[in-house]
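The structure that follows is given in the form of structure tokens.
A single protein chain has been removed from this complex, and every other one stays in its place.
Up next, chain A:
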Amino acid sequence: MSGTLCIDGIAVPFSDGQTIIEAARTAGVYIPYLCHRPGYAPYGSCKLCTVKVNGRTNTACTLPAADGQTVISNSPDLQHDRQRITQMLFVEGNHFCPSCEKSGNCQLQAVAYHQNMLDNHYPHFYAQRELDASHPDILIDHDRCIFCNLCVRASKEKDGKEVFGIAGRGIHKRLIVNSPTGKLKDSDISVDDEAAHVCPTGAILVKRSAYLAPIGERIYDHHPISEVACERAVLEAGAATGYPSCDQTKLPQNGGPDSHYAATMPPAPDIKHGR
């Protein structure tokens, strides 16, 4: 099925099998995410991409796009929730950007910058987590793991290896390595594996590559992640930029929690969905 859905008043076309987040990204509309990665099966753990679809809360990375959906993403309520989620990620792990090699290339940091997040709001856990520097080429700093499952999926789906897994629940949740000792050096991972390169934070790093790009010349130093993520998608899809706006006032209309937002939307030309 293909058609058009309406995201924050913009008519976004989608093709067969696309999720809302991918349809949006391809059209140049950024919905924040961390556990999602184009070309990977949806996972839906980080909840940053939470949107309202026809008035109901859903994760945009797992919900298939459907013709005529009305999606609200950039509302003050949802942006507030996203900042709180990001702050929870920061206090749950140990994210000290000044001492992290990934700073400037880090998606977690970039998402926080995009939200103009200035503090961590919650009390810090200062969780006690291990560092695994056993492998000659790859380092795991568990302090920075946000359990996005991307390395797990990469190793299984792309590398055919199953090097990583997530064990435990709640505060005991942790990234584990499939090897007799539990150390990375005794696993099947190779530095050429996709699993060594998909980490959105500085948890899995390729050694001796940290400062190839100096601070100040890194991905998010001058461009917010909203631009970086969408420019790539627009290039990948070869899509034209600039989509017509759609009539956001049709939904929600029941005086629900988002009606105040719908009321603040600028009047849009009446374009019928599904053309």
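The criterion applied here is as follows: contacts are C-beta pairs under 8 Å (C-beta built on N, C-alpha and C of every residue); 3 or more make two chains touch, one makes a residue touch a chain; residues count from 1.
Note that in this section contacts and distances are computed from a predicted model.
Trainee: From the list "(2Fe-2S)-binding protein", "NADP oxidoreductase", "Iron complex outermembrane receptor protein" or "Peptide ABC transporter permease", give the UniProt name belonging to the chain omitted from this structure.
Mentor: In UniProt, the chain excluded from the picture bears the name "NADP oxidoreductase".
Trainee: Which of A:P13, A:P64, A:G165 or A:P224 sits in contact with the chain that's absent?
Mentor: Counting the whole complex, the residue in contact with the absent chain is A:P224.
Trainee: Among the options A:C97, A:A133 or A:I176, which residue touches the chain absent from this view?
Mentor: Of the candidates A:C97, A:A133 or A:I176, A:C97 is in touch with the missing chain.
Trainee: Can you tell me which of A:R56, A:H80 or A:H124 touches the chain that was removed from the display?
Mentor: Checking the options A:R56, A:H80 or A:H124, the one contacting the hidden chain is A:H124.
Trainee: For chain A, which positions touch the chain that isn't shown here?
Mentor: Residues of chain A in contact with the hidden chain: 90, 94-100, 103-104, 109, 112-113, 116, 118-121, 123-124, 126, 128, 215, 221-222, 224.
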